[in-house]
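Input: one structure, supplied below.
For this depiction, one protein chain was excluded, whereas all remaining protein chains were kept in their positions.
Our next item is chain A:
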Amino acid sequence: MTAPTGRPPMTGADPAEPGTGADPSVTVARSGSSEAAPETAATDPAAATGTTDTAAAPTATAAARPGRKAGLTAVIGHRLFWPGVVLALLLLANVLFTPGFLSIQMKDGHLYGSLVDIARFGAPLILVAVGMTLVIATGGIDLSVGSVVAISGALSCLWISGLGDQQDVGGVLVAVGLALGLSLVLGLWNGFLVAGFGIQPIIATLILMVAGRGLAQLITDGQIITINSSPYKLIGGGYWLTLPFGIIVVAAVLAITAFLTRRLALGLLIESVGGNATASRLAGIRSRGLIITVYAFCALCAGIAGLMISSNVSSADGNNAGLWIELDAILAVVIGGTSLVGGRFSLGGTVLGALVIQTLTTTIYSVGIPPETTLLFKALVVTVVCLLQSPAFREKVFHRRGRRPGASPTSADPKVKVPA
């Protein structure tokens, strides 16, 4: 299902995609010289939000006009600003500890470098988080993605280990198809529990979160299945067109998702259902089908992530594959500015959030933080991001002195906007 629809939008997706793909890099580039160029910075959020976020765009564009101060306020007020700053700081820390961190080299026709690695290792998380974004936008949550990751990897590895010739591309494709098919079924199960029977999402998916681990272990028979299949290895560890294959898959999934939600009307309907389910029903939206679709999509994303993870290590571990990835994914979504209550969502924000988390993981290793403190360190950084994103916190810390003067320029510029 992914492959045939995947190609055409991918090539045509460049204009549609700056909101998702280009977003994080834009933010990174900005904060390196944050004092120097407020004007250029001011235009960034407008460009970055272009397709993913229609609500924030007018404020940003309007604010860009009246001048530096208002423009700067708009940038700082943008919900992706602080995650962007944190990502930049993390990258900066890496540069200090690891000279040549930013360099990207071409070896044997493949791109290498720490940045490429972050994107590559972050690929499964981005995938899961993108699926999670849509689920959260409907006001739900999916705790079962980690289990689906494990099940998908386990099933495909089991199938491949049973092949006479593990290098057989056809056999690997069947394995991939089976794994994704099962993921889809599991997602439909979640969706039916939530939309068909009205079970609270957190409970409905908790069932599969627990049971799914068992299912994965059942598939692997409690063992770690190891395989040796180079076609399968391509998915998580291989290269295609000089890029890691995983990055290409993520780009394709993102492009398709952005196309479906922002070019087509799926995004509006999802945001509507998440924003007010009763009103959406009365507006004639078939929310049940929509919710089931979203859970199925989320599980499919998790399934692909499961393929990547198991492919990367050429083995399936029913116990540990994708462990806690649901929490990282939820975190990525929240850092990306999508509210857990549902409604508005931002794919670009989610990608940024996932990159923050992945960069953090990389940083922990490269900076040499002792393993026993890594979790604490991670929690610390995440806390900082969340605090920076909270308007109440920023108000308290940054605007304590100049609240009144600060208020007048912001309220002055909309007056220009309204009659226009």
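Simple rule for what comes next: a residue touches a chain if its C-beta (ideal position, glycine included) is under 8 Å from a C-beta of that chain, and two chains touch if they have at least 3 such contacts; residues count from 1.
FYI, contacts and distances are computed from a predicted model.
Asks: Can you pick, from "Putative tricarboxylic transport membrane protein", "RNA polymerase sigma factor", "Pyruvate ferredoxin oxidoreductase" or "Sugar ABC transporter ATP-binding protein", the UniProt name of the chain not shown?
Replies: Its UniProt record gives the name "Sugar ABC transporter ATP-binding protein".
Asks: Using the touch definition up top, pick the residue from A:95, A:169, A:218 or A:279 that touches the left-out chain.
Replies: Of all options in A:95, A:169, A:218 or A:279, contact with the hidden chain holds for A:279.
Asks: Touching the absent chain in the whole complex: find that residue among A:110, A:263 or A:394.
Replies: A:263
Asks: Touching residues of chain A against the unshown chain: what are they?
Replies: Against the missing chain, chain A presents residues 54-55, 57-59, 260, 263-266, 268-269, 271-272, 275-276, 278-286, 290, 343-344, 407-408, 410-411, 414-415, 417-418.
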